[in-house]
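Missing here: one protein chain of the complex. Every other protein chain is in place.
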Amino acid sequence: MRKRVVGEAGWSHSAIAGAVGFIYFFPVLFIILTAFRNRMDTLATPPKWFFSPTFENFYHIFYRSSSTTSEYISTGFHMYFFNSIYISGMSVILALIIGTLAAYGFSRHPLKGNETYLFIILTTRMLPPIIVIIPIFLIFRLTGLAGSYTGIIMMYTCFNLPFSIWMMKSFFDELNTEIEDAARMDGASERSVFFGICIPQVKAGLAATSVFALILTWNEFLFALLLTNKTTRTMPNAMARTIGGEINVDYGLLAAMICLFLIPIFFVTYALQNQLLRGVTFGTIKK
Amino acid sequence: MNSNNGFIGWLLDPKRRGPLLIAPAIFVLLLVNIIPLMWSFGLSFFKFRANKLKAPDFSWFYNYEKVLQKEKIWEALQTTAIIVAGSVGIQMILGFLLALLFAKKFPLRRILLMLILTPMMLSYVAVAIFFKLFYEPEFGLLSQFVQQFTGEMYVLLATPAGALIGVIIADAWQWTPFVMLLVLAGLVSVPKHLYEAAEIDRVSWWRTFTTITFPYVRSLLLLAVLFRTIETFKIFDVVFILTNGGPGTATETIAVLVYRTAFQYFRTSNSAAMGYILLFIVIVLTSLYLYVIKQRDSEEI
Partner (left out) sequence: MIESFKKFLLVALATLMLVFGSSKVAFSKTVEIVMAAPDWPPTRFMQEYFNSSFPQSGDTEIKLTLDFIPWSNFYTNVAASLTSGEQRYSMVVSDSQWLGAFIEGGYFAKLNKYIDADPELQAIFDDMHQGYKEGYTTYPYKSENYYGFPQFPDNYINFYRTDIFCNPDENIAFREKYGYKLPCTYADWETIVWDNVFDINAFLTRKKGEMLAGKPLEDDMFGITYQAGKDYDFSSMQINGFFWQQGGDIWDESNQPNAQAEGVVNSPQNVKAFQQYLDILGTMHPSHKTGGMGIFEMQALYLEGKIAAMINWVGLGAPVVDPNVSKVVDITGYARQPGTMQDDGTISRWANLGGQPFVLTTWMTDDEIDAAFKIIKWWLSYDTQIAAVKAGGQSCMKSIIYSDGYNALAPWNAAYVASMDWQKDVWHVPEFFELLTQQQEEFDKAITGQIGSKEALDAIAAFQQEILEEAGRIE
């Protein structure tokens, strides 16, 4: 019999996980299927699981039929997509950098009002955004930030800071400081302690924070709706186009957009999985 | 080591390291978040309607009184509390179980993990619209499934209880992966040799769990509860699209009420007051929560 290694399991485990995963994933599967079928098949009763797939919906993401001629007009979707990637990417990176530094500061160099600062940072996430939308709108207008990339990126960075700070601080707190002290005594500078010792150990935290921050900004809707203009508009806005108007939701078009929209996040998360799952095998002992 | 001359030296002095590190964060937050919050807060002490040309009149606690007297806000808070408790509760339990499932290495793990993480990556609007379709009496999968057994269309959203359940399930489904991921990050950071030692010592599963696994996971689990609770209090899109606060006002959460007051009724300062009452409640709850955590932390030591 194969020696059972701690932390590993065999195919029977896979089967259970597979079943659970499938059930959980089912609604998403429905969305993906919907992207490839026309509306009548989607709304068919009883449900039509076998249908002839069509790429019509994906085509409609990029081209819209004209009201006056029989030509097709570009919808400018590729721009929305690019905007989403750029804006989310930048704000996640910024939030990660600023947040991790701040978390390190809170953790290793606690100030007198540490708890209070951390708490206030947390409270900025507690209000429904609709309350601050008008003053923010006004401020953006006055400073000329409305519709610019800088403005919305700053906004999103700000959304992600509380979580990244709290998350990374939690990881930093768990680390054993003995190693760091030893390194310092050996003459290593603060910078090399930070980058060489602390950061590698909290990779899982960094990965998780990035994923969540990315998801949050990627799908953010209200502020994108109001603070972006034609050139900086993001994807969720485009999705709103499929709802209401002459017909109830255009399920196929929406599903197709969702599929496209999922792809970048999917890749990032998949790539970061390593960091997320690989254990810390330094042999460090919990404090 | 560091040169201790001049401004740079002063800046890089170890004592100031802390503030230096946190300064950029505070700066960004101040600019983009705190100033608008202060503006809103100030506004709640005036009588102001965004669509009237009149300048705001200062009126102390008028708005707060008015808001607290109206039954509506208490109903909305109650509804919100139910949704938060239900959804976060499910997320915690389900998330934890799922994390346990994925804590070991097994074939196809990476792919299956992605399947479970996907719901979290969808936008609120997407989830709300498609769950609304699932709950549809005519076209929805749920109703059709029940029809196989009863022959009648099943209308989940017809009753207040049903509507609440519908909202809770949609929200919990979307965010359980969040909890799972956090817990998983904790589970995998447990050093393997501890488990190996436990196995050699023939420690029971439960003891292994409580003494080795749980401590590593605890802080992350608590973080998950904290953040999910705070976020779920603000729930808006899912409710708005799925039920629009209905039937009647059965699923009208505080965020929906605030939206209506601010944007549809243009009672701007009223809505600011509402928002700050909510903020106050969430602050109290969070402080309580953090306090209890700290107590238990110190007890353990």
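Letters A and B name the chains as they come in the text, with residue numbers starting at 1 for each one.
The rule is short, and it goes like this: a residue touches a chain if its C-beta (ideal position, glycine included) is under 8 Å from a C-beta of that chain, and two chains touch if they have at least 3 such contacts.
Values in this document were obtained by computation on a predicted structure and should not be read as measured data.
Remark: the residues of subunit A touching the chain excluded from display are 38-40, 43, 45, 66-69, 133-134, 137-138, 141, 146, 225-226, 230, 237, 240-241, 243-249. What subunit B contributes to its contact with the hidden chain is residues 50-53, 136-139, 152-153, 155, 157-160, 243-249, 260, 263-266.
By definition in this document, only the chains that are shown with their structure count from here on.
Centroids of subunit A and subunit B (each the mean of its C-alpha atoms) stand 15 Å apart.
Listed in rising order, the residues of subunit B touching subunit A in the complex are 1-2, 14, 17-22, 24-26, 28-29, 31-37, 39-40, 43, 50, 98, 101-110, 112-126, 129-131, 133-134, 138-139, 141, 144, 173, 178, 181-182, 184-185, 188-193, 195-196, 199, 215-216, 219-220, 223, 226-227, 230-231, 233-234, 236-237, 254-255, 258-259, 262-263, 268, 271-272, 275, 278-279, 282-283, 286-287, 290. Across the complex, subunit B is touched by residues 6-11, 13-14, 16-18, 20-22, 24-25, 27-28, 30-31, 43, 45-47, 98-99, 101-102, 104-106, 108-111, 117, 119, 121-132, 134-136, 139, 154-155, 157-158, 161, 163, 165-167, 170, 173-174, 187, 189-190, 204-205, 207-208, 211-212, 215, 218-219, 221, 236, 239-240, 243, 249, 251, 254-255, 258, 261-262, 265-266, 269-270, 273, 276-286 of subunit A.
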